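A single protein chain has been omitted; all remaining protein chains appear in their positions.
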Amino acid sequence: MTKPRVRSLAIWLLAVVMASPVLVVAASWLAGVSGNWQHLLDTVLPVYLANSVVLALGTGTGTLLVGTASAWAVARFSFPGHGTLSWALLLPMACPAYLLAYTWTGLLAPEGLLQQALALPLPDIRSLPGAIAMLTLVLYPYIYLMARSAFIQQSAVALDVARSLGAGPWRRFFRVALPLARPAIIAGLALVLMETLADYGTVQYFGVPTLSTGIYRTWFGLGDINAAAQMASALLLAMVLLLWVERFARQRRAITDSFAQRASRSVISGWRGWAVTAALCLPVLFGFLLPALQLLAWSAPQLDSALDSRFLGLLGNSLLIATLTTACAVGIGLLLIYARRLVPDTLRRHATRLASFGYAVPGTVLAVGVVLALGSTDQVINDVAQRLGLPAPGLVFSGTLFAVVFACTVRFLTIPVQGLEAGMARLSINLDHAGRSLGHPPLALFRRVHLPLLKVPLATSALLVFVDTLKELPATLVLRPFDTNTLAVRAFELASDERLADAALPALAILLAGLFPVILLTRATLQASEVSSAATDASVPSHA
Amino acid sequence: MRFPGIVLLAITVLVTGCSQPPEQVNVYSARKEALIKPLLDQFSADTGITVNLVTAKADALLERLKAEGEHSPADLLITVDAGRLHRAKQAGVLQPLADSTLEQRIPATLRDPESFWYGLSVRARVIVYAPERVDAGQLESYESLADEQWRGRICIRSSDNIYNQSLVASLIAHNGEQATEDWARAMVANMARDPVGGDRDQIKAVAAGECDLAVVNTYYLAMMASDDDPATRAVAESVAVFWPNQDERGVHINVSGAGVTAHAANRDNARQLLTFLTSDTAQQWYAERNHEYPAVEGIRVSEQLQGWGTFSQDDLNLSQLGELNADAVKVMDRAGWQ
Partner (left out) sequence: MLDIERLSLSLEQQPVLSGITLHLARGDIGCLIGPSGCGKTTLLRAIAGFVPPASGQIHIGGRPVSDSARQVPPEKRRVGMVFQDIALFPHLDVAANIAFGISHWTATERQQRVSDLLKLVGLPDMGTRFPAQLSGGQQQRVAIARALAPKPQLLLLDEPFSALDAELREQVSRDVRHILKQEGITALFVTHDQNEAFTTADMLGVMTDGQLVQWDTPYRTYHRPANRFVADFIGRGSFIPGTVSGAFSVQTCLGEFQGSLPAGLQPGDRADVLIRPDDIIHDDDSPRTARVVDRAFRGAHMLYTLELEDGIRVPCLAPSHHAHAVDSRIGIRLELEHIVAFSRDGE
């Protein structure tokens, strides 16, 4: 075999390893169709399905509206508070959906802050529409993030042409800007839908039976882990279709034209400007500020006693796991994407697809996939050691921090893979050829050309993975080593024990820990995108 | 091609995989950390044995135990539900621990007949009601909640919840599957709203007048009654407790419990810990701190619990709750109990 072929095989094997927990889940079908399917079909499955579809449609529509509109406003207009809002709009994603659900329940409860302050009867949030609202608030930043950079990178020419043809601002948005940004928006939407369908905490607390709660109910209640895994893989199949749709959209993606002039932002002044500001404050207010205030109010009485060294330990663990996962996910994502860039053969193409499945499986199911995959690896290692007459090493992977980081990496790998894939696609292959012919081997080329040019997608996916891992719960919960707690684990344990006041402090810490990278990376991203993307497009003509 | 991520991971494995102190016991616990850690700390202080703890959902821990097999570091499995202990026993991840002290202290109904696990604390699922709208004389048993008179007046949480699954499993054990399904249908008809929230939310709903009755575990009410927040205390004080089925089999109970794992490397330490958890100190702590009922007889319960008086409890073999759990879920599915 030739050297590139051997490497392709290695890349593919890496992808198989990353996909192994998902494959373990899918392998549940090998055991035969579970007898409980008939019962599920006759009773609850139609309800699960209907609720999941409504939830996905509602959250999809909600996040599209909020995410796209806010991205358009921030990318195209100047208004009071523009600088702050451009990053503040990302903040709600720092909040785990289930915590938002608990917090809003508290806010809207008869004795809650909001109900008291407004003295109005407020609707009960614990319903399907309520779950849609919660998930929309937490997830719209994905679309905002993707759409904003797409809008910023659009050339002014297309919009000016539309204008010269007599198109007003609305028509320009719907007929020109939106279709041009569609691939980016759909990529964001795919992430939103996957998170929505895999969400458990929110719908479970709100009493909305969905496919995801159904999976757990089948496992915990019926004790049928096989049927649960089969349901999860059916869900996965739906996700794969979504991914496929998304990829299809990206294939038809238009590359921005050469010598693009960035459209400058038009200024909206006076009351109109303030109206835009007020509108954009709403998602930040509902998705971040109000819940944070409620959490602060809950945790205030015990702030002194709770802020001890153990709390710092929680914070440290959370940051450690999030940092390691970010490094691994972004590193492996880069490796897969760059390997495919170098030699776009079938093995490497499949590798990037394979590695993208983890996001689509409900967390605890994926965690069990990891448990099984790592457990059997450990068994094999021990068997081999025994056969070689060596002392049994015991558990090498199971129950270590490695297991947690591995699981989180598997779960979030799709974020850098998709982000970098789109980013790489925007770079002309001739940049590589120029660099190679100028005497740079692949690694040097990567360091000097791709890395600087991929800053924006790298920073964006690192941010998403970091914040997602901070919030991550099920995999950490099941896989962690002894005495290793994180903020998310602590917050969840207390909240699920209906001790909201005690859960408030770790929850608040998750929000704050997510806040700083959001601010830092948004600034870096904005600067980088303004400097380098202006340059990138200039040398990538439309017919390349 | 380099694999920086893998290198990083390898380092973390090395860092976390090494260094084991000499005397220790490893615990997998489905009981939340806050509800068990203080006791474990007490045990370490008393004996010098380090306790290492992982908490997670019982079923996930069970999968982890199975996957880890004979190399599992776990010595003791703690769950908050007898059904899960029964499942663990069936899966072969527990070992029997015949111990005369333990058998003496824990009543036979609260432990496995073959000594695979021992109950540690008891929770009772009771009816709470709004005294100004409901007369205690109208109440009788779980079965009587199916009466027409409660149409649209009952709050109870979702059938996803293990407490409801256990309750329904006990009803199947006593009344049979068909009768229980009819009962569940009537319950659904009597619900004031679609099941939503946890047990505390049901209590709040009774206090707020959204419904007149709720079925909840005692300790939630007790914890609300001793909350720092006066508003929460007021909610708890506005409702009353009714002990169902007192004239016959008694109130439905379930236990939290523990069993020694099949491949426990620190079996003796695990036994010590288990014994400690059934000691007067530990049992007292459960009662005082968590407002649960102690598994050991003769332990003083918390003030709140004392206020609700004594009760007779269903002495159904708890393993049966585990065996009938799946049937209970199916009955509720068929009855349309969300």
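Order as written gives the chain letters A and B; numbering starts at 1 within each chain.
By definition in this document, a residue touches a chain if its C-beta (ideal position, glycine included) is under 8 Å from a C-beta of that chain, and two chains touch if they have at least 3 such contacts.
Predicted model only: the values in this text are computed from it and were never measured.
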Requested in this report: Indicate each shown chain that the hidden chain touches within the full complex.
Outcome: A
Report summary line: From A:265, A:353 or A:440, the answer for touching the chain not displayed is A:440
Report task. Pick out the residues on subunit A that sit against the missing chain. Result -> 258-259, 428, 430-431, 433-441, 448-449, 452-453, 531-532, 534-541, 543-544
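One rule holds in what follows: only the chains that are shown with their structure count from here on.
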Query raised in the report: Per the centroid of Cα atoms for each chain, what is the distance between subunit A and subunit B, given in Å?
Result: 34
Query raised in the report: Can you name the residues of subunit A that touch subunit B in the complex?
Result: 7, 10, 14, 39-40, 42-44, 47, 105, 109-111, 124, 126-127, 204-207, 209, 213, 216-217, 219-225, 301, 324, 327-329, 331-332, 335, 339, 364, 367-368, 371-372, 374-376, 378-379, 382, 392, 394-402, 405-406, 409, 474, 477-485, 489-490, 493-494, 496-499, 501-502
Requested in this report: Enumerate the contact residues on subunit B facing subunit A in the complex.
Outcome: 1, 3-5, 8-9, 12-13, 15-17, 26, 32-35, 52-57, 59-61, 63-64, 66-69, 71-73, 87, 157-160, 162, 165, 194-201, 204, 208, 220, 228-229, 231, 235, 325-326, 328-330, 333-334, 338
